[in-house]
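Sharing a structure here in structure tokens format.
Here the complex is missing one protein chain, while the rest keep their positions.
Our next item is subunit A:
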Amino acid sequence: MTDVLKIGDREFSSRLLVGTGKYKDFTETREAIVASGAQIVTVAVRRVNIGQNANEPSLLDALPMKEFTYLPNTAGCYSADDAVRTLRLARELLDGHDLVKLEVLGDQTSLFPNMPETLKAAATLVKDGFKVMVYCSDDPIQAKMLEDIGCVAVMPLASLIGSGMGILNPWNLQLIIDQLKVPVIVDAGVGTASDAAIAMELGCDGVLMNTAIAKAQNPVLMAGAMKKAVEAGREAYLAGRMPKKFYSASPSSPTTGLIGS
């Protein structure tokens, strides 16, 4: 059985997408990401540090572009204009690479998305030829709007970025999954392996995480756990779980042939 994640015209066998921030060093970054089995890695775009040693190791050395699909993000952007500018720079930086992660934040405390600006930026980027994977609130109406604009994947939060609070509103995620045709990827909020499995069991097409791995006590071990959780959750979803039967127990062993009967 081939079960691939199709994003635009690209196909991936791993449904776990990972960020590359918050690690101790590039060695740990690489080890954890390899252990996660992720094929798509998010990267940020930042100003060159003027005066910094230009020969220091870089992320590109640790995670060569021929090995991973880079997903440049707009983390830290609070307006559609800044997000669009950032991704145009990213496209230039990565030799015309068009698969991007759009996120327009609304507030520094919650890092909750600013949806009006997100919708505006998405429209501009799609028109400009980008393949947009978009971080958004778990509002099914706006998720559908993003699909209608032409985004290639819609990525609702499960809870706040970096919070590790898990899947707070499975019902909204379910509504989004049921309505959208493009992949739905939970982005933000996963704290541990069971959170990732729950997202996948709901029918999400993938999970994107950074802090849950990078800030685990043992990031490499957690990366492996997340890989298994995403795979297990996906298989459970595909297998189709048994219905829940409240107040109706059903024994798994034969009810006949008991001794002394």
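We adopt the following convention: a residue touches a chain if its C-beta (ideal position, glycine included) is under 8 Å from a C-beta of that chain, and two chains touch if they have at least 3 such contacts; residues count from 1.
As a working rule, contacts and distances are computed from a predicted model.
Of the candidates "Sulfur carrier protein ThiS", "NAD(P) transhydrogenase subunit beta", "RNA polymerase sigma factor" or "Cytochrome b/b6 domain-containing protein", the chain left out of this view carries the UniProt protein name "Sulfur carrier protein ThiS".
Residue-wise, the contact with the chain that is not shown comes from A:Asn210, picked out of A:Gln39, A:Thr124 or A:Asn210.
Of the listed positions A:Asp3, A:Glu67, A:Glu92 or A:Asp178, the one in contact with the omitted chain in the full complex is A:Glu92. The chain omitted from view is touched by exactly one of A:Gly19, A:Pro113, A:Pro140 or A:Gly233, namely A:Gly19. The omitted chain makes contact with subunit A at the following residues, 19-23, 29, 42-48, 50, 54-55, 58-60, 70, 72-73, 75, 85, 88-94, 161-162, 209-211, 214.
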